[in-house]
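Note that one protein chain of the assembly has been removed; the remaining protein chains are unaltered in position.
Our next item is subunit A:
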């Protein structure tokens, strides 16, 4: 998102000067709530699709993406293949007519997207929404920035823990520092894969007659095996402490020991050692997972080091966790300990300690980007300057990105 108020300082020396378009700040005194026609706020994620109305605290409907986009539909959309337009049209028709119970014609639509969502995807959404469903205007809001609105903070280090990966984005004075953002593909999908691998290695199957045997590859090729791993990762796994994580290589030394679990595994029962519950989310903090991806605590530390020195302490003391994995039990304590340890080891900010933005009353980390978008969409001023109308789309036929608003002035 573009800055809000002061022009950016000149960069690149005296010969070239880049200025951004001046945008007035978001003034609370100019709020105008359009209660007659609220905007539809939609967040299309890898795991969950959320849809609702602007001005409301939570989305009306949260549906699993695989139920609305079965099979390879999600991959078809994200890669913008030929059949993507029909799939997206079907998806939005379902959202408007089944979930929101709203006629799309003349509606304002707000889509919460990731910072690094492909531009082709935006054009695809706009083409379907404006040309087929005849909505009035479409706005795209970055999830990292909108996650800060519920807290009303202008400086934050937003850590998005999603299904496909994790993204650490620094935000300073309301400006998203995209160049310093770091992405790692260690998301919930990696956690489920780790859980499946661990269950295949350490769990046993109890047959109907009481006999025990080890699991085989054929057992894990079934549909109920995938559901078992997903359910175990979501319902039973948690993020263990910094000290216990170091002892997971010798699980017998862990104190106290967790009891063994018996899970439904198709026609049988799957006996799972209790310590396996602590191993799933270790994938976020493992130094090396074989794919040269960066772990979470190092991504945070590296992002802070990439930022200018005078804002590093501010970012470390304003960490904001959002996304589905923000609900994992024990995550905050582990994250605090890991970031403190790596900070002390590297000596980056010896006098600063990590602090977090979170609500004690409810765990809404997964909803923060949607809630922030709902708040901004409820301000008529907030949407007007950040949307593309049907007339603009008819002229441009693509969604203008923020560099399109920049004016490059060359010196003499």
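As a working rule, a residue touches a chain if its C-beta (ideal position, glycine included) is under 8 Å from a C-beta of that chain, and two chains touch if they have at least 3 such contacts; residues count from 1.
By our rule, contacts and distances are computed from a predicted model.
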### Task
Refer to UniProt and select, among "Glutathione S-transferase", "Serine/threonine-protein phosphatase 2A 55 kDa regulatory subunit B", "Dynactin subunit 4" or "RALBP1 associated Eps domain containing 1", the name of the complex member that is left out.
"Dynactin subunit 4"
### Query
Which of A:83, A:309 or A:333 sits in contact with the chain that's absent?
A:333
### Message
Touch as defined at the start, partner being the missing chain; which of A:206, A:231, A:268 or A:398 qualifies?
### Response
A:231
### Query
What residue numbers in subunit A mark contact with the hidden partner chain?
5, 25-29, 48, 53, 56-58, 60, 62-64, 101-102, 150-154, 231, 234-236, 238-241, 244, 256, 258-259, 261, 277, 317-319, 329-330, 332-333, 336, 353-358, 362, 364, 367
